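Just one protein chain is left out here, and the rest sit where they should.
So that you can tell them apart, the chains are marked A, B and C in the order they are listed, and the count of residues begins at 1 in each.
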Amino acid sequence: MAVTRQQDKATVPDRTPTSVRLAISATDDFSPGLKGFAERVRSLVVGLGITARRSVSRPVTLKYPAEKVELSPRWRGALRLTGVLGREDVALIEGPASDYNGLIDDLYRHDRLPPCVGNCPANVDARGQSFLLADDRAAEAYELVRARNILPGVLGRICHHPCESACKRTYYDEPIAIRPLHRVAFERYAEHRAERVAPLPVTREERIAIIGSGPSGLAAAFDLMHAGFEVHVYEKEHAAGGALLSGVPAYRLPRDVLATEIADLQTMGMKLLTGVRIGTDVPIDHLIGEYDAVLIAAGLQVSRMLPVPGSDAQGIWGALDFLKAGNWKGGCGVKGRRVLVIGGGNVAVDCARVALRCGAAQVTLSSLESMDELPAHPWEIEEALDEGVIAMCSYGPKEVLVENGRVAGMRLQSCLSVFDAQGRFAPVFAEEFTDVPADVIVFAIGQAPQLAELVSGSDLVLTERGLLPVDGALMTTQVPGVFACGEVVTGPGSAIASVASGHEAATSIIRYLDGRSLSEGRVYRPVPVYPRYQPATLTGVEPARRRTVMPMAKGADRARDFRQVELGFTHLEGLAEAARCLRCASEVCVGCTFCARTCPDYAITVERIDDPGHRSVTRYDLDLSKCCFCGLCAEQCPTGALRHTGQYELSFYHRDFAVFDRHEMVRSPEGSRATGADCRGCGDAR
Amino acid sequence: MAVSVESRNLVSAPDGGSREELVVNVGPSHPSTHGVGRVIVHLDGDIVVKAEPVIGYLHRGIEKMAENRTYLQVVPLTDRLDYVGSMYANWAYCRAVERLAGIAVPERAEYLRVIVCELQRIASHMMGIGASAADTGAFTFFIYAFDQRERIIELFERLCGARLTYNYVRPGGVSFDAPQGWTQDVLAFTKAFRAAAADLDRLFFGNVIARGRMKGIGVLSADDAVAWGASGPTARASGVNWDLRKHDPYSVYPRMDFDVVVGERGDAYDRGRCRLLECVESCRIIDQAISQMHPGPVRTEGLPRLLQPRPGEAYDHIESARGSLGVYLVSDGSVRPYRMHVRSPAFCNLALLPLLAEGHTLSDLVVVLGSLDPVFGEVDR
Amino acid sequence: MSAAASFGWGALYGLGASLVIAVAALFGVWAERKVAARIQMRYGPLEAGPFGLLQTLADTIKLVLKEDVTPNSADVPVFRIMPFLVFVPCAAALVVVPFAAGWTPFGIEAGALFFLAVPGMSVLGILLAGWSSRNTYASIGGVRAAAQMVSYELPRSLSVLALCLLAGSLDPGVIRAEWSWWWLPLMAIGFVVYFIASIAELNRGPFDLPEAESELVAGYFADYSGIRWAIFMMAEYGGLVAASLFGAGVFFGGGFGLPGPVGAVVFVALAVAMTICMVWAKWTFPRLRPDQLMSFAWKVLTPMALGQLALVGLVLPWL
Partner (left out) sequence: MTPDEMAALLERITAHNPRLHPLFSLEFGDAVVGVERAELFATAADLRDAGFDRLGMVTAVDRDEVFVLVYRLHSRSLSAAIFLKTLVPRDDAWVASLVELWPAALWQEREVFDLFGIHFEGHPDLRRILLPDDFVGHPLRKDYDDPRLIRRPDYI
């Protein structure tokens, strides 16, 4: 506050406190003598005139009931509770991929989109997942998640979980562990896989070719198969997975998880053609002629290198090549050597951690940004530091020190600031240099597509920078029937964003093959903005309310090989974590008790059964005689189940103890309790 | 608090004889004590020789209750301090919390606060002078004043859903943005109010009987006003040029052009008329605030659910309808205030009653009491 | 007339007057509530009967059914009987109202004196009602009422006296019969005095100090409830109606001396107008302070009334 006050002083000319009005003075007195007598009589007459005038004006009160009382649009009456967990289920967000955006948009417009779903690029129904998992319906949960993120087991390990950053529970205590719950669902799905994964019926004649089997390609394939098309996926490597396979280290994503989920897709009917390099093995024109639609989901294949002196020396690696080598060959010649990784992103951190696992003697991560500004996810950085990666922040690469054609080290220059006042990239360097000895230098400063070979011989034309011009919303290229998605379109990004673009491409292809306009009537994914809450204070939070901690392998142990770092939840932990979900915006009371906790007057009591695997509200007591109508409870309610009714007067006539216990809560539709939970036709505020 | 009252006292008079004093117990349930105030009045004939206010009938221990609640949960309590002008206590408390926790407030929220508090000032003064006039028997004036107050309360209801205990100003901003068309309606109100205020002025403050009843009654000198800690219109009517909006400007008040209404004689009439004229100044402020206001957020984004200010203490005050309303907050670093104290202007102003009522008649006592405009929710806390 | 017959006639008139005054009070209360409501931009009673006319009746039934509370410390017999002692004189005043030229229900020659003197007796009832309540407020109210009513008796009587001089009779019926239009400008001051003094006599605002709600809660009837309280109210409104009727009868010659039904209608209209004006004044003005009230009576109204008397005295020889 002190801050704003000073601003006021600085920016606004202060009006001097001298403008004083002497309002009352002796002139208010009546004059002496006869004149005063006249003034006195006049004052009486004036008064009578005012009252007379008012008496013929229209009354300000209403003739009830002839004149209806118009209540203000925003008014606070008694509380009402709409749904109750145990009686009503949380609605799942499900729909065909081509209409899914419309569904999300509608929910968002009606304020019923939970933040986790809204913040996910692919709008995975995390709320529904938690609901089903807490109900021990893991198979359904898995399939619900798979409908949108295609590879729950994979993304359950590697996703950067924007859902969790938006989780409303952050505001109350800690976010729900949504990503680990994907993994739980995946692991529990193993027992159902045989019976539940079946070939999808092919109902359409058209065939579609997808180039690339990365997340976006697979997502598009999944949607198209569900729409009844025959899908052929071309992959230049000998195994499917794209960047998931070559770019993601195995300690984060075990190979068998990826293989299982791709195998599921194949069981559903996806035809996978590995080892086919489009452009060289098969010209793309051939595909365009052969198939009714072609989707380019080739991703980014080459690492960008820095044009610093000496960058052609032996021992310089691009990040992708390094990761590929590390992942597949289990070593890239760094055993016992010193590795310097240039870059501050997630790929750089991956490179550093892979280098450690390949036996590097010392791994240094050098970034231009300071520790706080690093673009990599903070948990990744933390894990890397745990494992022994040395971070050198705020250094820019100046020159590679070369000895005999081999890398000997790197000269780094101190960086004062990376971004200017407007937030643009404009690094400012100090004249300070540091030499870091290194045997291997990995540039992890970005990736670029390599499409020239792919598109050769077709009508597709690349831009000067080697990019494929694509309409970012419709995923179309210059050639009708050829679409593109994934990082080719979006640039370097997250796996879940690639999946999202795959869904968009699939929608476009379906519309294209249906002969409909691609854009007409199409709903684009809403981009909701949710408040970023400061982390809640955790003092006094009961252990049962806390987030389940992901068990991790010990830092020193795990850095030696490619075993998984995150060990996963047990069955019970998974159930308990899923039960923590507040089921935001569902309008079903889940007994989170935050209304009772925030009530200043102890007017609310919530009782619930909260065992892992079983969760329901058993009793909701609202003592209206204590309620002070402050509205804090309704404001706190994450689900929107508790809110104020419109019946302001009723709230006073019925200030009694309203108990909703489980049997009573199931009321007849025409019920008219004081709280008006089911009252119709009285102009409810909503 | 409880005082046993003998209805007749035999007092020795200065001339050596003795006179009988009649002790009248006004309140706590009496039409003109504005709530549950009580005054023990010693009458000599019809002249008040001693008027002793007895307070505490509405003491709810709000300061103690606040120590057991989180910072946000205290806001509904502050509604119940000055129930005629809940916005003020809301705001004063929130300012103290914001100062303590270092929360910046969005500009639009500050404007909304200024608008609602100036509206609240009109509403509160309408109540104050209306009730004060009703004490002298001008009941119709009271109704006219309440008509204006009702219009404001309807505006408030549209704004925040409550008519009396708004819980509107919250740490970090206000609870709701103004609904569609609200500002236009506020402007329409201020326009209509100026005409109504002129009527009210002529109907009551121009009336010969009212002037006879209020002029020269309960005269408070400027020195006494300062020494006794009077504030608000009570002090300003005595010629003390003291208005926190000008002299310790807070929020966006420095951007407003308005006058401080100051009286000369410090009698009941000046106090009442000061209030009425202040309402017109409030209209000026509201008009300016609405023209200066821009769309934007009304609450600081991402405040934690439980505020946990660092240990320390903060005092902040605002100019309420009754005077400078201050809130003193001490934090020990937990989620609950360690101590909250409300510097209540009504409490300090009411302490003047014995000084002002002495020597007047019983009929004047209610005029003096009404002119101090006590609200017992705030006096007793 | 034998004593018994006189007593019988008196009883009959009394009964009639009580009925009339009860109806008049019902109407008076309704009128006051309606006028006050309109002044205060409200509708007033609406629900009971057409225009809420039966509202007062409903209130009366409620009041009759209410518990009749007598304070423990009260002087019980006095406390109980005082409402009637206030009511009876007010009702009695009605019997000398000149409803037609030359005719009053209770034809006594000193009718004007009767009208001025008999309602004045209710001051005793009010004083004792306040006193017997054993309540500080009620006592103060009673004493204030006594002082006030005695003071205002004087200008009121003087203003009527001027009329009596003009008409040469104390009989209101005769005054009404003798009335001619030039009395209007001549008696203007006298009428104003009569009007103001009547308001004060009836303890109505702005002279309602004895029952000043904000100071004395309800003054002399603070401790009364139920039907006894209602009787006080009936007395007040009965007095209001009686004063209006009497004023219209003597100061305006009934309906400006018009004959027949037209005269009757104008007469009632004038009385209603006077009633409404009294209500209008009550709901417009603040209340005076006791000392201001006294000084107003003695320093303004009494000289005015005396002046009126002198004026009439000047005119009289030329009649």
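Simple rule for what comes next: contacts are C-beta pairs under 8 Å (C-beta built on N, C-alpha and C of every residue); 3 or more make two chains touch, one makes a residue touch a chain.
Since the structure is predicted, the reported quantities are computational estimates derived from the model, not experimental observations.
Participant: Looking at the whole complex, which of B:Arg19, B:Lys50 or B:His341 touches the chain that is not displayed?
Facilitator: Hidden-chain contact among the options goes to B:His341.
Participant: Can you say which of B:Val26, B:Leu43, B:Leu77 or B:Leu100 touches the chain missing from this structure?
Facilitator: Of the listed residues, the one touching the omitted chain is B:Leu100.
Participant: Which parts of subunit B are in contact with the chain that was left out?
Facilitator: Missing-chain contacts on subunit B: residues 1-3, 55-56, 59, 61, 63-64, 68-70, 99-100, 224, 226-229, 242, 247-248, 306, 312-315, 317, 324, 326, 328, 330, 335-336, 338-339, 341, 343, 347-348, 350-351, 380-381.
Simple rule for what comes next: only the chains that are shown with their structure count from here on.
Participant: Name whichever of B-C and A-C has more C-beta pairs touching across its two chains.
Facilitator: Of A-C and B-C, it is B-C that has more C-beta pairs in contact.
Participant: Taking every chain's C-alpha mean, which one sits closest to the mean of all protein C-alpha atoms?
Facilitator: Located nearest the centre of all protein C-alpha atoms is chain B.
Participant: Roughly how far is subunit A from subunit B, centre to centre by C-alpha average, rounded to an integer in Å?
Facilitator: The separation of the two C-alpha centroids amounts to 48 Å.
Participant: If you average the CA atoms of subunit A and of subunit C, how far apart do the two points sit, in angstrom?
Facilitator: Comparing mean C-alpha positions, subunit C is 82 Å from subunit A.
Participant: Roughly how far is subunit B from subunit C, centre to centre by C-alpha average, rounded to an integer in Å?
Facilitator: Whole-Å distance between the two chain centres: 42.
Participant: Touching at least two other chains at once: which residues of subunit A meet that condition?
Facilitator: 44, 47, 50-51, 54, 60
Participant: Tell me, which residues of subunit B touch at least two other chains?
Facilitator: Where subunit B meets two or more other chains at a single residue, that happens at 140, 144, 147, 203-204, 207, 209.
Participant: Can you check the complex and tell me which residues of subunit C touch subunit A?
Facilitator: 35, 37-43, 46, 280-281, 283-285
Participant: Note which residues of subunit A are touching subunit C in the complex, please.
Facilitator: Residues 44, 47-48, 50-52, 54-61, 63.
Participant: For subunit C, which residues count as touching subunit B in their complex?
Facilitator: 36, 39-42, 136-137, 140, 205-206, 208-209, 212-215, 217, 283-292
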